[in-house]
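Notes to accompany the following structure.
Of the protein chains in this complex, all but one are displayed in their positions.
Presenting chain A:
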């Protein structure tokens, strides 16, 4: 799934996984809750959440609680799992991780989740960056999830390839090269052309992620703030699309398969020199480098710059379904797991970037060097990249539009099957009509 994060080839066991989980999810739960009675809480997460140690810690502090944890390989499969169980009306865990990409769809049925205001959401609301907390509020003012992480985007780049192309390669100079605080897509593509001219190789991995970043940066994305679909006739979006199509035409896209990158070989063989990197993507890059046979010497680095300014991609929430037998204890667990102190530990384990202010400050302060990324202080850089991020309203079909409406025409541009931006845009509109408008 292009939009949902942490997807890999090794992991596409969609249907089977969902059905298997359905079966296990139906298992009966512990007895009714009261006082010191033994309670079993189930929790479903996905991708790399880094919670294993925290579960143990929580069980130790609360001897009456046993945590039954389940982790689904990818966000896309987790979505199928959650949707299937909502449709079935049973089987959801006591705590469920929800990804920002499909939050819009969840908001359609937000009454299937417990209002966390009843369990003290108000008391901790100042923990989070304000936009993250606001994202979790449904149209009726109910809070349906505690934020775990966010996805501020920086730029992954390969220093060795930059050097070979005669470009500066240290983090500060690269940030400067791309325009520093005024970095724009124009500048990014311009440097890309320089790079292409010098090496004959592509500049970025594939166009889907770039487009995703471009759209996420806009004040309003595929939907207006009022929830109206706003693609056809959206001049701003069209201009960005043309800009991207131009860059593809100049050969800047490596046309790699997203989430797979040739089983990581794309990161090692110099097929592309840069990639847009939300915090959690660093984990994907790490995994790909390892499976592709690369290491710290491959030359990847992380720069404190992003074309077009601050942007966020993804991030998750912990929600408590209304079907939970122990909503109070479940909410308590979700609250504890998303507490700044625990978020710092989670970030250390999983490499993602926390959504609470205190945890972010801690990461910025520590500035722990990340060995794989040329010792870049990735936590501190992400904290800097998180500044100025504005949450965008996500409509019910946001991830569908990203993946199934804009995915195919962008792939066509990448492969060269479609040459002109006009044609590709028309394909997107046609798909939008077929899949969303007339669905």
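Everything below uses one rule, namely that contacts are C-beta pairs under 8 Å (C-beta built on N, C-alpha and C of every residue); 3 or more make two chains touch, one makes a residue touch a chain; residues count from 1.
To be clear about the criterion, contacts and distances are computed from a predicted model.
Undergrad: The chain dropped from view, which UniProt name applies: "Stage V sporulation protein AC", "Glutathione-dependent formaldehyde dehydrogenase", "Aminomethyltransferase" or "Sugar ABC transporter permease"?
TA: In UniProt, the chain that is not shown appears as "Sugar ABC transporter permease".
Undergrad: Touching the left-out chain: which of A:93, A:256 or A:274?
TA: Candidates A:93, A:256 or A:274; residue touching the omitted chain: A:256.
Undergrad: Out of A:105, A:135 or A:212, point to the residue that touches the absent chain in the complete complex.
TA: A:105
Undergrad: Footprint of the hidden chain on chain A, which residues?
TA: Touch with the absent chain occurs at residues 1-2, 7-16, 79-80, 83-84, 86-87, 105-106, 108-109, 112, 256-260, 262-263, 265-266, 271, 400, 403-404, 407-408, 411-412, 415, 417, 434-435, 439.
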